[in-house]
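A short write-up of the structure that comes next.
For this view, one protein chain was removed and the others were kept in their places.
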Amino acid sequence: MVETTENSSNRKHQHLALTNSSQTSELMVDERFNYEPMLSNFSFFKNFKASKFLGKEMRAPIWISSMTGGTGDARYINENLATVASEFGLGMGLGSCRQLLTDQTYFEDFNLRPRLTDALPFYANLGIAQVEQLLKNNDIAAIEKLVTSLSADGVIVHINPLQEWFQPEGDIIEQAPIDTVKKLLELTQIPVIIKEVGQGLGPKSLESLMCLPLAAIEFAAFGGTNFALMEKQRNSSDLSTHEELSFVGHTALEMVEISNEIIDRLGDKVLCKNFIISGGIRSYLDGYYLISLSKGNAVFGMASPFLNSANEGIDKLRKFTAEMIRGLEVASRYLSVKE
Amino acid sequence: MVETTENSSNRKHQHLALTNSSQTSELMVDERFNYEPMLSNFSFFKNFKASKFLGKEMRAPIWISSMTGGTGDARYINENLATVASEFGLGMGLGSCRQLLTDQTYFEDFNLRPRLTDALPFYANLGIAQVEQLLKNNDIAAIEKLVTSLSADGVIVHINPLQEWFQPEGDIIEQAPIDTVKKLLELTQIPVIIKEVGQGLGPKSLESLMCLPLAAIEFAAFGGTNFALMEKQRNSSDLSTHEELSFVGHTALEMVEISNEIIDRLGDKVLCKNFIISGGIRSYLDGYYLISLSKGNAVFGMASPFLNSANEGIDKLRKFTAEMIRGLEVASRYLSVKE
Amino acid sequence: MVETTENSSNRKHQHLALTNSSQTSELMVDERFNYEPMLSNFSFFKNFKASKFLGKEMRAPIWISSMTGGTGDARYINENLATVASEFGLGMGLGSCRQLLTDQTYFEDFNLRPRLTDALPFYANLGIAQVEQLLKNNDIAAIEKLVTSLSADGVIVHINPLQEWFQPEGDIIEQAPIDTVKKLLELTQIPVIIKEVGQGLGPKSLESLMCLPLAAIEFAAFGGTNFALMEKQRNSSDLSTHEELSFVGHTALEMVEISNEIIDRLGDKVLCKNFIISGGIRSYLDGYYLISLSKGNAVFGMASPFLNSANEGIDKLRKFTAEMIRGLEVASRYLSVKE
Partner (left out) sequence: MVETTENSSNRKHQHLALTNSSQTSELMVDERFNYEPMLSNFSFFKNFKASKFLGKEMRAPIWISSMTGGTGDARYINENLATVASEFGLGMGLGSCRQLLTDQTYFEDFNLRPRLTDALPFYANLGIAQVEQLLKNNDIAAIEKLVTSLSADGVIVHINPLQEWFQPEGDIIEQAPIDTVKKLLELTQIPVIIKEVGQGLGPKSLESLMCLPLAAIEFAAFGGTNFALMEKQRNSSDLSTHEELSFVGHTALEMVEISNEIIDRLGDKVLCKNFIISGGIRSYLDGYYLISLSKGNAVFGMASPFLNSANEGIDKLRKFTAEMIRGLEVASRYLSVKE
């Protein structure tokens, strides 16, 4: 780019004024990465490689979680999310579809396949208590019908014992969830993703899941939206005694390290190493760091940043997503994870 | 539970509004536990195992310390504590009964056995200086009479040299407390519990006690109500020179680690590994953590949370205790201590 | 010096009043140095050794970076900096001279050799994107003409991919910078210094540079003025998504440790171990520490402290520089780096 002297002069004047407000401390440095400015150019702006995930071609390693249906906002937000997922080639999971088992009033809130197109992963979502109940009633057909009606690729089953326990109207979980999941996998060919809801999964739970033929495991680790904390807030009875219980769990970084250890230790016994790393991921650098560190086949997911942008309209959401992918491209060229 | 779509919709709307106020940081995660949501169900709600402690069946591993008598509030608070201990099956220790040695005016403040019933542990309490004095006077009968009159199972002897030292009217401790305790054990069959009063016990003190045939050792570790600090505040003479002395001591965690090391090292020489782990325990998760970590036979005690709830009335206290036990049940199913 | 009793009395009275405002905490101690007051005298005040650097005799191991030209202030500030560099025997590098490639309007802003004299190092400065462009156009002569017209000893090439990327009008970097630098070194005999612009250089980048016959490497490490942060502030489009990217990089201390490791490992393969250690150096003690620690031949550079002093006039700048050198002399006698 040719630059006039005047432009340069203006820019430098700004530089002078901004210097003192642009001081950092060495304590602020991000210690996760090596920055290598000598070794790469900008050519990546044209051909960013696609991520093969869940049998489809994603154009960036990013997973979007949408809301459950049933409020005025939900359809609007979900449609925005699906539009952007389609434009940028991202995977997408629905919020809980439980209501669709009995009532189609809000079906359109969940009906995102038309916007998303068949090229990208799209999953329905049910809680472990509902799955347990349906299996108890020999009603596996209800799950398959849900997936088919949404043209989804499969179903996410979310594991939320603390959430159920905190909710005044929470469901009883009668079976250990791992037994319910095993039974589900025996009874259906539908691809299944297991996710927690904000506390993550400990080493034994994670290992038990990685040895099953799941489509993927979503971390939903500790550090993002805390469902236990949320239920506690809206619960009319006083639950301050349980303050500390909201803080148990495992961070996304800890779960990456645990899953890497399991992969190293169990080798071929691991049947699922597709991971959607989510929970507490605040920026694309967090996501880039964790998927780089993982020995599995990993994409990363963010919930509240997407929801907040989606709530501000499609343009804001599009801008947010575009900048994030642009940032990922820079990161992939100039930053490598420290060993 | 069957849920209507409308309920679900209302709940989800709340979800949206609460999401942004329910963010956590990964730095807030509780690093003491593994959380294993896949491996347990909710069936524990029916049959929580009883804790055998001090020869009786407690229905939860919780110990309540009551107040000494003599103020208008004491009887009210102590009765509430005993009522709840009885309803939930907890053990209980009295505050200092020193006044009962000479004066029965406030006897009813201490007379909690009728409410507590015989099924649960209930202990009287005297300071080491009084015990020393009584033994010096060959008046062991006074101690036995105290225990008998209260229908107590035994006596707690509290060890409080710093407290006595800080008090303007404090007593002189003429013998090393360990010698007084040995002499007491020789002279009586009454079960004896030794407790500190807020600073805990160092390794040599703890070892000397664990080698005696005590009923139990209560930690009263550093981190909760600080008796030294309290005396310093109410002491009219200026004690700011002694500011730092209030902070010596041992935390409950350190004492668990010390006692585990003693158990490993001394084996059969250890005659007492019944522990009431107290001092700085703020929640049932703290208690659950420490009793899980201990190699002894341990329950945990909390003082000021019980006192504050008891002061707000029986309903508040009942609710507080019920929630705590409910939380312990969840913890025992889903949380294991990290190694 | 003979001191009257009256003076001593006055001074002591001040001592009394100041004692309480001169308390420190042991936590404030600088743990980098051993202080050895027994072993040195004050004789160094007369003959401080010169630093041989870049083939010239500097009288103190300090490097000054000046501003680019084109604003009213630039000439004034640059002249002050050159005057002081000359008086105290320091080396000096220009800010970006890009505009001089096409326009001589502000030539005098850069024309500091007359003030600086030939005895001291003086370097021109271009960005990697301009150098790449000039090499692509086979216009190496433009660089040589720039250096000659300024009577500079050589040229600094600054490497700034993140800065270009953040700037709305930023240039594309088409080649990996290391390839451009190699080509430049093949085509010209002009001494070349490579510097980053506030994020520093990772281990691979640093190693690739140390194996080239460069005149020097300037760290421009993370911790001082952050160009990425600056561009982000003045960039009209919203770049908050890239907040975290401003914090990647390497501190000066980390870069000293990396370069020491490279020197130890590669031995004779290292062709350049002249370092200008800069980026986040707040005081002469920081500089003294890092050049003492470096196994290379190192001076240290500071940008914003010099700019701020220069902006307050030549007297302030002279005082600042004199005190800094006086402090370095004390440090060199009484302080040694802890191992």
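Residue numbering begins at 1 within each chain, and the chains themselves are lettered A, B and C in the order written.
The rule is short, and it goes like this: contacts are C-beta pairs under 8 Å (C-beta built on N, C-alpha and C of every residue); 3 or more make two chains touch, one makes a residue touch a chain.
For clarity, every value in this text was computed on a predicted model and none was experimentally measured.
Trainee: Can you list the shown chains that the hidden chain touches?
Mentor: B, C
Trainee: So one chain is hidden, and I want to know which residue out of C:Cys97, C:Leu134, C:Ala303 or C:Leu335 touches that hidden chain in the complete assembly.
Mentor: C:Leu335
Trainee: Which of these, B:Ser86, B:Asn111, B:Gln199 or B:Ser259, touches the one chain of the complex that we don't see?
Mentor: Per the contact definition at the top, the residue touching the missing chain is B:Gln199.
Trainee: Among B:Glu31, B:Glu57 or B:Asp73, which residue is in touch with the absent chain?
Mentor: B:Asp73
Trainee: Quick one: say which of B:Asp103, B:Asp264 or B:Glu312 touches the chain that got left out.
Mentor: B:Asp103
Trainee: Touch as defined at the start, partner being the missing chain; which of B:Leu120, B:Ile159 or B:Ile262 qualifies?
Mentor: Of these options, the touching residue for the absent chain is B:Ile159.
Trainee: Which residue numbers on chain C touch the omitted chain?
Mentor: With respect to the unshown chain, the touching residues of chain C are 1-3, 5, 7-9, 11-16, 18-26, 28-30, 33-43, 282-286, 319-320, 323-324, 327, 330-331, 334-336.
Trainee: Please identify, in ascending order, the residues of chain B that touch the omitted chain?
Mentor: So the residues of chain B touching the missing chain come out as 67-71, 73-74, 98-99, 102-103, 105-106, 159-162, 164-165, 169-178, 181, 196, 199-205, 208-209, 221-227, 229-230, 233-234, 238-239, 241-254, 280, 304, 307-308.
By our rule, only the chains that are shown with their structure count from here on.
Trainee: Hey, how would you classify the chain contact layout here, line, ring, star, complete or other?
Mentor: Shape = line; chains linked end to end, path left open.
Trainee: Can you grab the rotation angle between chain A and chain C? Superpose on CA, round to the nearest 5°.
Mentor: Angle of rotation between the two copies: 90 degrees.
Trainee: Copies chain A and chain B touch; is their interface built from the same residue numbers (over half shared) or different ones?
Mentor: Mostly different residues form this interface, as fewer than half of the numbers used are common to both chains.
Trainee: Centre to centre, by mean C-alpha position, how many angstrom separate chain B and chain C?
Mentor: Chain centroid spacing, chain B to chain C, equals 62 Å.
Trainee: Measuring centre to centre with CA averages, how many angstrom lie between chain A and chain B?
Mentor: That gives a centre separation of 44 Å.
Trainee: Would you please write down the residue numbers of chain B that are in contact with two or more other chains?
Mentor: none
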